[in-house]
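The complex appears here minus one protein chain, its other protein chains still in place.
Read from first to last, the chains carry the letters A, B and C; within each, the first residue is number 1.
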Amino acid sequence: MAANFHKIINDPVYGFITIDDELISQIIAHPHYQRLRRISQMAMAHLVYPGAVHSRLHHSLGAYHLMRWALQELTGKGVDITPEEQQAAKIAILLHDIGHGPFSHALEHVLAEHLHHEELSLMLIRDLNHTFNGRLQMAIDIFTNKYPKKFLHQLISGQLDVDRMDYLTRDSFFTGVIEGAVAYDRIIKMLVVKDGVLMVEEKGIYSIEKFLVARRLMYWQVYLHKTVLAAEQMLQRIIKRAKHIHAACAEPLNSFINQPIAEVTLDQFCSMDDNDVMMAIKQWCHHPDIVLSTLCKGILDRKLLKVKYFSEEIPESLIKEKSDATKKAFGLSEDDVQWLVYTGVAASSTYNFENEHIQILFKDGNVKDISTVDNALINENLKGKVKKHYICFPQ
Amino acid sequence: MAANFHKIINDPVYGFITIDDELISQIIAHPHYQRLRRISQMAMAHLVYPGAVHSRLHHSLGAYHLMRWALQELTGKGVDITPEEQQAAKIAILLHDIGHGPFSHALEHVLAEHLHHEELSLMLIRDLNHTFNGRLQMAIDIFTNKYPKKFLHQLISGQLDVDRMDYLTRDSFFTGVIEGAVAYDRIIKMLVVKDGVLMVEEKGIYSIEKFLVARRLMYWQVYLHKTVLAAEQMLQRIIKRAKHIHAACAEPLNSFINQPIAEVTLDQFCSMDDNDVMMAIKQWCHHPDIVLSTLCKGILDRKLLKVKYFSEEIPESLIKEKSDATKKAFGLSEDDVQWLVYTGVAASSTYNFENEHIQILFKDGNVKDISTVDNALINENLKGKVKKHYICFPQ
Amino acid sequence: MAANFHKIINDPVYGFITIDDELISQIIAHPHYQRLRRISQMAMAHLVYPGAVHSRLHHSLGAYHLMRWALQELTGKGVDITPEEQQAAKIAILLHDIGHGPFSHALEHVLAEHLHHEELSLMLIRDLNHTFNGRLQMAIDIFTNKYPKKFLHQLISGQLDVDRMDYLTRDSFFTGVIEGAVAYDRIIKMLVVKDGVLMVEEKGIYSIEKFLVARRLMYWQVYLHKTVLAAEQMLQRIIKRAKHIHAACAEPLNSFINQPIAEVTLDQFCSMDDNDVMMAIKQWCHHPDIVLSTLCKGILDRKLLKVKYFSEEIPESLIKEKSDATKKAFGLSEDDVQWLVYTGVAASSTYNFENEHIQILFKDGNVKDISTVDNALINENLKGKVKKHYICFPQ
Partner (left out) sequence: MAANFHKIINDPVYGFITIDDELISQIIAHPHYQRLRRISQMAMAHLVYPGAVHSRLHHSLGAYHLMRWALQELTGKGVDITPEEQQAAKIAILLHDIGHGPFSHALEHVLAEHLHHEELSLMLIRDLNHTFNGRLQMAIDIFTNKYPKKFLHQLISGQLDVDRMDYLTRDSFFTGVIEGAVAYDRIIKMLVVKDGVLMVEEKGIYSIEKFLVARRLMYWQVYLHKTVLAAEQMLQRIIKRAKHIHAACAEPLNSFINQPIAEVTLDQFCSMDDNDVMMAIKQWCHHPDIVLSTLCKGILDRKLLKVKYFSEEIPESLIKEKSDATKKAFGLSEDDVQWLVYTGVAASSTYNFENEHIQILFKDGNVKDISTVDNALINENLKGKVKKHYICFPQ
């Protein structure tokens, strides 16, 4: 670590983000990382929330900033974290999303089928580790949860990780849905480590409740907003339809559309970003396939499919009614109409009782899961996933 | 209403508050209203949250601002509200707290026993109505819920009134507990009137949930914060002890301490504010009664009693232990020690299922109480009051 | 205007933007307007300020919001503005930037040479006027300053127009350079019209000074920031070099690069956005022309030319030194090296004394230009343009 290396980046969310480690600065300067400037964080959410155009680079810088702060607070409380571990944890969070492709989650599993973005992130981090002569090994160990101090991994991926804290805060900021803001500063100040596990001090309980309710709100008001859902569904169907009918476009996207995924290289993946998909969409607006061109023009000119949410399964009669009308209006076959009229299920869980836990450390040394404390807001109601059924169809 | 009458007041919470009605401007200029500058909104909360020193005048101006906005939104949606009704509703909210005495809620029922601040408000509004030649009559009818358009009263006093919206927003702002902030702007935009009743549009559900959770948080983190509770308990006991031992102080407070409440005049009430109580406390620091002087010095120098919260009744053994220690340390009798060592119950309900309702208006015209909608956050858990037992004792 | 037409859009800057006019809603829904989603407001500024990725659509919605508010305030003060004029002024500001092409100002006059974006805006507004059966005529008259009530044009284009107020506020917000924020709310509340001219009330003087100083700061700290300047210079040189060497790319950009501008159609212009330029840049990274590929890789991977500012002309010796080094490092000819090593002048004026004026209306009815009031901050120093000379060269 170079002494006195010091750069600051303006961030409207946190004020200033400090980079005071030369290796981290070099990683940020690498083309793999710079590519994240061209990957939008929230895919099509900007069609409803015009401010939501921030990039995945910005989010991962923000998560890095919170990690840096959390590590400072924890070491300030006497938790033993060496400078090397701090550097590694910061690198791990900086790179946690580096495997995202065009439009992030919206096209995950669609463009590169069978590949989760975390696997791609790992492949790319290993690639960078090679470039930087093995200096990223500890970051890889933390990222893959092989490092003994488990709380470092929990800070990257867990119920209270800095990833979630940043994306909720940042997405709330850029959408203007201020109700989604979380008290990241208070939560970070309440973090403690006991027996190697990340916990929250007793007096942070209400902040955690607020965090979980904010997340619930962000899901239904933003991420699963009807119009956002419609647009992201359309985006997915554009790629799927293009694969289905073998529509051509410029490289490297063309390889992802028209070749088996096994033949595509990591380099090709890394040379692709939102621009490639948008350009294909612009060209396919004039494609002879009516399904593809309709979907593409829909995204381009914001003429989106209509979405209706139901608390129960969509009635067959409604599906038939919409299908018939669409077949007629667009002159589509029974097979093809299902690309424009379809149903699905949107789901969100506020707190997962099975797999994840937020541990509260009481003043007397006791530890309880937040779902079992007295007067808990987070119990009966928030158990299990909330599901909503939806139907999409042309207006 | 004078044409073009127009004044603006800077408010750090909302930016600018506009006064565009001459009668309202005259009411604000009246000494009864100006007295509210000297009544703090949050009593002793500033001992924990140093920013919480805002006045009740500021709060009632804020509530007026939200009322003005809510009326604009509702008329914009076609709800029939005449200019006279608008003026009356604005006057009613402006004056809703005018009956508060020194330190507001903290000394309510203690200084002027048996008198609720709303009764005192009504007495003072009637007094002003006399001064302004009966021009406040419609405001009185709305305030007392005798006016036919019930939703106007609901805006002043109900689950979603502008009073609550302002005090949560403002108290959150001045304490710096940003998690208590509510999306007043969004909620106001979601208000509708159906069948004369105030309701919230379906798409405002998550904002309402957030509002109720914010309120829950503000109660436990601020209003019932251990140290705030201790200080406000001490303040009450100062007045009670002074009455008990007939401690003298300057007028008009002396009359409230040493005369039957029936003999005290409304004028005397109106000439009293926080300064009177603070001056008495400063003088009583040197009072020979050890209980009174201890409590007074405690408030003045912020040497507060210690509070412990328990989820169950306080064990007798603990009370005895603390009483014995205090008797010894202060040389107090069995009777007097109970002024410094005592137990009580703090309670807060997020949503009152019996008396109050937040109605949600669905797009299809259906109306449901928020506690009965699908996937409601607000049901099982938030039913009934949350109680915490506490004990206070000298440190 | 349809009764009760009402839509709200979340905006992180102003909270909510209200659309309550069906014609305006239809204009926003038009593909010409939706295209502005794909034109970034600040071109390459995001390479320094990662949050600065907001779109020109967002800015023009914001300017519309301020116009709506300013009209409300002025009519509230008794200025005569008919509903038709209000609608027209709102349409004019909504569309004032519709003629911007890819990367807005950064590529203005470079892609479509000899065409100012305001001329293109006017062409497109006329096109829309045709589509909407002449309902935009009054908006055109205001836009072109042919409408008798000159203050309406001043609100769109003048020293204190809502365009500037929005872009300073918005660019400050998204960059996180909070010092560039202007008190748009206070300024709007201080606007008055006298003798048909837009003025500012006396008590708004300090806000205006602050506005001009904020603008000065935004120019030097953001718009003309060394690194932003370097990147935007590189962007321009990419297009110019591509024209120079007839580099091919996809349509419609190819026509703008390789055809006389006279042969390009408005439709082609409208089908082009930032994506087209970015895709060409990505492809040209592999172009055999070393100048073009160097510039393109520089933008893509953020390997920017270095910029140095000087208060006087750049010394010839420095230019020669950098040119020689670059010729050697890149193997370039004397002609070609000037594409990578070059000098220029950056300029900003805070207040233009010749052409523009901010009139202050005093309480006694007098009117003075802000540069002539007592104790003016805005006089000697801010007269004339501030110029800085710069040199760009490879690091």
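To be clear about the criterion, a contact is a pair of C-beta atoms (placed from the backbone, for glycine too) under 8 Å apart; a residue touches a chain by one contact, two chains touch by 3 or more.
No experiment lies behind these values; they were computed from the predicted model shown.
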{"item": "Options C:Ser311, C:Ser333, C:Asn366 or C:Gln395, residue touching the unrepresented chain", "value": "C:Ser311"}
{"item": "Residue among B:Ile9, B:Ala329, B:Ala347 or B:Val367 that touches the chain left out of view", "value": "B:Ile9"}
{"item": "Which of B:Gln34, B:Thr82, B:Thr144 or B:Ser311 contacts the chain that the document leaves out", "value": "B:Gln34"}
{"item": "Footprint left on chain A by the chain that the document does not show", "value": "4, 6, 8, 15-16, 20, 76-78, 185-186, 189"}
{"item": "Sites on chain C contacted by the missing partner chain, in the whole complex", "value": "178-179, 181, 183, 186, 206-207, 209-210, 213-214, 216-217, 220-221, 311, 374-377, 379-382, 386"}
{"item": "Residues of chain B (touch criterion as defined above) contacting the omitted chain", "value": "9-13, 15-16, 29, 31, 34, 37-38, 46-51, 53-55, 57-58, 61, 173-177, 250, 271, 275-276, 278-279, 282-283, 300-302"}
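What we mean here is this: only the chains that are shown with their structure count from here on.
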{"item": "Top-ranked pair of chains - ranking by C-beta pairs in contact", "value": "A-C"}
{"item": "Most remote chain, CA-based centroid, reference being chain A", "value": "B"}
{"item": "Touching two or more other chains - residues of chain B", "value": "186"}
